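One structure coming up, written as structure tokens, with questions to follow.
Apart from one protein chain that is not included, each protein chain of the complex appears where it belongs.
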Amino acid sequence: MPAIMLFFSDNMAPVHPAVLAAMSGANAPDMPYDGDALSQALDATGTSANALALALLCPPYGGILTHAAAHIVLDECGAVEHATGGARLLTCAGEGGKLSPDIVRDRIARLGTGVHHTRPFALSITNVTEYGLVYRPDDVAALGDLCRAQGLALHVDGARFANAIARLGCSPADLTWRAGVDALSLGFTKNGAMNAEALVLFDPARADEARRRRKRAGHLLSKGRFVAAQLHAMLEGDLWLANARAANAAAEPLAGAAGARLLHPVEANEVFLRLSPAEAAALRAQGFGFHDAEPGTARLVTGWHQSAADVMPFAAAIAAL
Amino acid sequence: MPAIMLFFSDNMAPVHPAVLAAMSGANAPDMPYDGDALSQALDATGTSANALALALLCPPYGGILTHAAAHIVLDECGAVEHATGGARLLTCAGEGGKLSPDIVRDRIARLGTGVHHTRPFALSITNVTEYGLVYRPDDVAALGDLCRAQGLALHVDGARFANAIARLGCSPADLTWRAGVDALSLGFTKNGAMNAEALVLFDPARADEARRRRKRAGHLLSKGRFVAAQLHAMLEGDLWLANARAANAAAEPLAGAAGARLLHPVEANEVFLRLSPAEAAALRAQGFGFHDAEPGTARLVTGWHQSAADVMPFAAAIAAL
Amino acid sequence: MPAIMLFFSDNMAPVHPAVLAAMSGANAPDMPYDGDALSQALDATGTSANALALALLCPPYGGILTHAAAHIVLDECGAVEHATGGARLLTCAGEGGKLSPDIVRDRIARLGTGVHHTRPFALSITNVTEYGLVYRPDDVAALGDLCRAQGLALHVDGARFANAIARLGCSPADLTWRAGVDALSLGFTKNGAMNAEALVLFDPARADEARRRRKRAGHLLSKGRFVAAQLHAMLEGDLWLANARAANAAAEPLAGAAGARLLHPVEANEVFLRLSPAEAAALRAQGFGFHDAEPGTARLVTGWHQSAADVMPFAAAIAAL
Partner (left out) sequence: MPAIMLFFSDNMAPVHPAVLAAMSGANAPDMPYDGDALSQALDATGTSANALALALLCPPYGGILTHAAAHIVLDECGAVEHATGGARLLTCAGEGGKLSPDIVRDRIARLGTGVHHTRPFALSITNVTEYGLVYRPDDVAALGDLCRAQGLALHVDGARFANAIARLGCSPADLTWRAGVDALSLGFTKNGAMNAEALVLFDPARADEARRRRKRAGHLLSKGRFVAAQLHAMLEGDLWLANARAANAAAEPLAGAAGARLLHPVEANEVFLRLSPAEAAALRAQGFGFHDAEPGTARLVTGWHQSAADVMPFAAAIAAL
């Protein structure tokens, strides 16, 4: 099945040729365990970047406010609980996976404050959200203000952070430390790398703890230069943004074809639409691959390797339903 | 500095060309999270393979018998304690990093048996040991018998397992399940892979727990096909054994040159020798790289990429001291 | 303020004279750490009895199905997450704190089954529920059947188990092992003891693990004979049931007075009723003490030390609102 017909997830996208080339270029003997010249970032898998970040921001007896549909809630098999030593995820509802200060404030108000109750220490948001929405700089800053007022740390799960930047055209700083973010899980794997995610901490005082927790979790690679090479290749010439722009652009024809079927605005590279089981079967029979979401709905995800032209057959098939 | 002059660790060896080629070959879009065809092994980093294995074999309130010089004791920043939820490492002494049934039995006898004391649930040995010695099939079987008699599980840290097999010429089964081993951390990274270690469980009933613990620890890669490709390349035509034989062979001239300086018999690809600070400095001034071990001693490690001929200049320099 | 006017919680009730007498009777030198003759039960605080029970029934990477209003969710500051090493509470809704097989089955159906998702290993119910309802033997048996079919263990938080037995007149076995219960946290502290809760395991094979986990959690008392004495005194002549019957009887006049204000049927010793802030203030001004529940509602709890006659003034004050 040609790659351009698969819309399961950007996880299944290939590795960008520039990344592979950089990895081959790193293939000389060198010092292990990030002793090499390339490895200055703190890299890990996406699940572990989130879990390590939150272990730095929340003690075992604390709670982490987050959306009920967050990846850390639904898709990481308790990785946050493991890394933190048993902190609790305190979930909130919010349209399209997005949280507002009002939603978070209301959730906090319903928590007891005594020692019998779980005290929140951090807020974790996902940008791009799990439903493809984008937090803008002022959205994040409003949550950052709330966090400061409440004594909470702010974490961003940025598995698709590049897609948010590509959409907004702002600087990464505007979506992070300028808006009060303490830690960012910055994903490259969905966006053209092989296995490279960076954990970015905006407070350098946390670096030693972060490095020790990473080692302890088994996420310090002995041949870390091959991960570092990926990060360098992705940042070189802003390949990460070019890839994200391509993925976002590929989602547009699908969004247009979905029209009234859309469940959420399409702001990045994910399209959620109403689709009956029969309609889904019909599309699959034509060779298009994608995941079901809630019953009667589907999720389509585009990747850096798919151009808008590539996805036109799929868009046409959706429009023809 | 040419690679052939560096003897720090087999971790710094390059990736074998066949492995890189296989990884490039895996670079087509495919299902994530081991849904692809290549990924049937349970892979992780070496530290996490050990930690996951022991978490399967020992409860949080238990203890793990092991050598005081074991990698899990000295070099993993508490990864076993993290993965198990707080199990304790119960260390034993033993010449050259090697344990015997008598040593283990004696250590058990000194543990109290009541609820106030830590009850051992597992024994972990390293083959090749941290000092370059090899456990033979009957060595392992004797420990396996003791484990069964004492109700202990048996784990092998096989970061250099290939070097042991290459040395002994026996089958992997003789050093593992036939000798009573329950779990093997099987390393490929030191031996020519990029970042691939397999956790081999000889009881399939543990598979579901292992997969969940791996995911929870953040060690399930979304593009796992690139790790699987490495394992396939290493096993194809027994590349893993060819590489290990090369590394072992490269250690021989160094062992011969060290002569009476040797601290331990050289049975694989590690050479420990007495070396005064002045002698070490003299060798380093000639361009040879290696790590100090205990004061007045040094550790030399050869890799798959170094032939016996390659190491002759170093052997000559040692002999000339 | 006379004790009979306080309805905050049965936790504040005094210690029954027979219990105090038994404790004084235990005051001779004796072997520590349950080596004495009295200590054969596995005792702890209520929070730790729940947490220890669930740590025996659910691994760190698993989930525990329970009601969203359960004490383990709202009032134990993450004790279950701590004891289990990070298991997750998977909450369900249900009228009056009560769960049915349909509710639990539906919750399970919404959980993913792959390694990315939390797999449930246990169900925990509270009998008497946090809202004063009682599970009958067939209620528990229906959940027990579901648990067996789904491979789940079944735990009962029995902080007020005596009140359920007193209400139903059935045998404890009918509400526990005969109905498929694996572990019971059996509370005595609310019911006339000083600080004695028993963890009852219906599978003796778990005893060694339970004793080690208890010690490790710091809940093995050196002078455990004083806890054992309490349990003996409570069981002697069925004092525990007499006390529970008294507490239940004291709730009846309050339930009758509350009439249409009642939020839930009163089946044991807790009364939840609608009460405006002004009405609550008026009652407090008359000297009656009780806790607010949800906004506009209150919770009244009676204890073993309050007779139906004792509570008549409070009942009259409620009726007069």
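Think of it as A, B and C in the order they're written, each chain with its own count starting at 1.
By our rule, contacts are C-beta pairs under 8 Å (C-beta built on N, C-alpha and C of every residue); 3 or more make two chains touch, one makes a residue touch a chain.
Just so we're clear, the structure is a prediction, and the values are computed from it rather than from any experiment.
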Out of all the chains shown, which come into contact with the hidden one? A, B, C
Per the whole complex, from C:28, C:260 or C:285 the residue touching the absent chain is C:28
With respect to the chain omitted from the figure, which of A:25, A:60, A:101 or A:172 is a touching residue? A:60
Quick one: which of C:22, C:217, C:233 or C:298 touches the chain that's been left out? C:217
Specify the residue from the set A:106, A:138 or A:209 that touches the hidden chain. A:209
Suppose we count only contacts with the excluded chain; which residues of chain A make the list? 33, 59-61, 85-86, 115-116, 119, 209, 211-216, 220
What does the interface between chain B and the hidden chain look like in terms of residue numbers? 60-61, 63, 74-78, 81-82, 84-89, 112, 115-118
Touch rule applied to chain C and the missing chain gives residues 3, 6, 8-9, 11-15, 20, 23-24, 27-33, 44-49, 51-52, 76-79, 82-83, 189-190, 194-195, 212, 215-223, 226-227, 303, 305
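Note that in this section only the chains that are shown with their structure count from here on.
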Spell out the chains that contact chain A while also contacting chain B. C
Please name the chain that ends up farthest from chain C once chain centres are defined by their CA atoms averaged. B
Return the distance between the CA-based centres of chain A and chain B, expressed in whole Å. 34
I'd like the Å distance between the centres of chain A and chain C, where a centre is the mean of that chain's Cα atoms. 42
I'd like the Å distance between the centres of chain B and chain C, where a centre is the mean of that chain's Cα atoms. 50
Could you list which residues of chain A touch at least two other chains? 76-78, 82
